[in-house]
Structures are given as structure tokens and as C-alpha cells.
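All protein chains but one are shown at their positions in the complex.
Then we have chain A:
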Amino acid sequence: MLNTAGLSLEQAPPISIPFRFFLLAPLFGIAAGALLLAVGEEALISRWSPVTLALTHLLTLGLLGLVMCGAMLQILPVIAGSPVPRVVLVGTLSHLLLVGGILVLQGGFFGLGAGLMELAIALLGSGFLVFVSGVSVALWRVRTPSPTIVGMRLAVAALVVTVVLGTLLAGGYAGLFRIAGLAGLTDTHLAWGLAGWIGLLLMSVSFQVVPMFQVTPEYPVWFRRRVPGALFVGLLLWLWLRYATLQLGWSPLWETLWSASIGALFALYAGITLRLQQRRKRRVVDVTLLFWRLAMVCLLLLSGALVAVMVWPDLGSNTRFPLFLGIVLLLGVALPAVNSMLYKIVPFLSWFHLQKRQLTLMCMSVPVPHMRQFVSDTAARRQYHAAWLALLSALLALIWPSLFARAAGGLFALSNLLLLGNLLRAMALYRSTAVALSRCGDDPNSH
């Protein structure tokens, strides 16, 4: 049977589904910035303090997680030709459960009340269950999966591992049960969430969107076919080495060596991406390209750090080293990449839905704004600079915490405020144009 499903754009979910994820995400970014602004250097002392845990999860679950989930529901019909079944139900329900869960989890970290951690586990667990079930049906229905689909499947599997481990950790935090080797389990949770879920999703989606958005050559076939799978297997092996180091007394050298080779694969990915972008046919530099470059340069830096720790093991025992990795990975790699995608997806979806409506109603008298009218280049660049400064101050705060920690918080909140403003303006223009189109549709004289 020929698969023609993918050619139907009617399968795209209503615009309100991805938009509700995108709009709330920057609010969590603002909250994270405000928290750092309020608490200051205390947040950067250790990765185990409640403030640091709260900050991390505002960023990973609130900001990154929501955008990634919303975007995935949106793009599956386009890049996989396979829509998420009952997408309105899946989107609405997972959105509510996840947002509720993230908020309650914050209360849990700060010990604001008994039973909050348990409630957060229930909300986040069921939210991810709904999301993963919907997305999995769509992903596993694809009969001849492209490397992007294979990579997305692996990313979703990594998400499941991350959520299960997170649930265990949260249970331990709440005192539901005792966990032996909390640090080891946390590192595993981190590795699967960051390198697995975020890393694999970013990589496999970029196989499609980098050539598409910037008109670059394709990623090499061998890379697309082999690397996502190799990384996944690499993470599984790393899990075993972690266990062997902690429980069987193996030399930690093996584990360090292995994580450096995982880092090397990501460095290779970043190198290839930068090279492809250098050879792009579309020479106009837009803000989404700037965000991508920043992300890839930071990814190289991150991989470099993993190699450096192999050469100078003392670096790894410095309490600031994990914070450095976290800042570069979240503020340097993941957020800029997600930010870049938002500035393509939101204006394009707005235009796309409106133009389709215009053609259906035959209302040529109501002009549909183009992408840069939804988000202007100037406004996007302003936010890019704020995001850049926030990253820089967060890195400086590792050296001079008292001077830069609050500044980093303030700048990060500002960057997310600007992002929220840009998204809100785009949605307001979408709404006013949609209203004008329906009015014109009702009035036969205005056609």
C-alpha cells in the first residue's frame, strides 16, 4: 500500500494545541530567572540544594520540556507523515497534567507541604504517560522510518527512562523509600534526560530541519543512520559502567573514557552541523541561524570539557564543574536550539493556518501577514542578545558568584520576558487576522 497520509495537512493539530505549550514555557523561564535573582549565589553552591533542583526543573521540565512536547505534537504529521491520534485530547490532557506537576514539584523541592512530592509524581507521571502513549503510536505506525523517526523513537525511549528514574528520585526525596547511591542515580537521570531525550531529539530533528530551514547540504547518510543508535547503545553501556564503577569497584577511568566518547560523538555532530551551515545556500543570516550556531559552539565546548576532565581528573571533583556542564548544556545548547525552532515554528504556523483559511473563504481583501510580521527580526535579535548575556553572566557567576549570580538571574528573566512578549504579539496578530477573515467570510460583499 502506498502511504499518502503524510501528504495531508489536514492532520495538523489545531493551532491552539502547540501554542498552549509554547506560551506557558517562557513563564517558567521567567520564574527560574526570578528565583536566581532572589536567591543569588546560594543557588550556585551545590547541585543538591533545593533551589538548584527547583531551578533545574523549571528549565528542563517547564521551559524545554513544554516546548519540545508541543513541537513534537505539531511536527509529527509533517515530518513523519503520521499524526498523533486524538491529538486534541492528548495535547490538552498532557499539558494540564505536566504544568500542574511542574508547579507542585517546585513546592515539593522547597518542602512547602506534606504530600506535594507524591502529588507531583502522580501528575508528572500521568502527564508523560499520556504524551508518550500518543506520540509512540504515531512514531511506531511509520512503516519505513527515516533516521529522524528512528532517532525520535530512541529519544522517546530515553524520556521514559528519565521519567522513571526521576520518579524514583522524587520518591526518595519525599522519603517514600530509601535509595542507595542517590548520586549515581541522579547522574543517570541527568544523562538520560540531557544526552538521551534532549540530545537525541535535537539531533534527529536537525537532520530534517537544518537542511530545510537553512538550505544546507544533507547530513552524511552514515551519520544519520548510525549515530543516534550508537549514542543510545552508548548510554546503555554507560549505565552498566556506572554500576560497575560504583558497585563492582571498577576503575572510574573506564566510565570517564566512555562518557568522553559519547561527548566526542556530540562534538562530531556539532562540527558537522557548523560545517553544513557554513556551506548553506541561503546566505541571509537570520536570528534562528545565530541561535543554532551558539548552540553548536556550546556543544563543542561541552564535549571539550568532557575530554578535559579525562586529562585533569581534579576538574571533575570541583563542585563547580557539574554546574558548569549544566549551564553550558541548558543555557548554551538546549535553550538556544529550542528558541531557534520557536522563531520558525510560531510565525510559520500562524501564517500557514491563516492563509489556508483565507483561501478556503476566498477573502483576498484581508491580507495575511508574513512571518516577520508575526515576529520581527529586531525583536528576535533583542531577545537573542539577552539570552547571550544571561549565558555569559551565568558562566561568570561560577567564578565570581557574588557579582554575577543575580545579574544572570535578572538577564535570564529578561530574555524570557522578551520571548514571551514576542510570542504574545505573534498570537495577537494571528487572532486579529483570524477575526477579520471570519468577518469577511460572513459578509458576501467583501470577497
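Operating definition for what follows: a residue touches a chain if its C-beta (ideal position, glycine included) is under 8 Å from a C-beta of that chain, and two chains touch if they have at least 3 such contacts; residues count from 1.
One rule holds for everything that comes next: contacts and distances are computed from a predicted model.
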Chain not present in the shown complex, as UniProt names it (candidates "Monovalent cation/H+ antiporter subunit D family protein", "Putrescine-binding periplasmic protein", "Hemerythrin domain-containing protein" or "ABC transporter permease"): "Hemerythrin domain-containing protein"
Hidden partner chain, touching residue among A:81, A:127, A:147 or A:193: A:81
Omitted-chain contact residue, chosen from A:226, A:275 or A:372: A:372
In chain A, positions touching the absent partner: 2-4, 6-9, 78-79, 81, 146, 208, 212-213, 215, 281-284, 286, 344, 347-348, 351-352, 355-356, 359, 370-373, 377
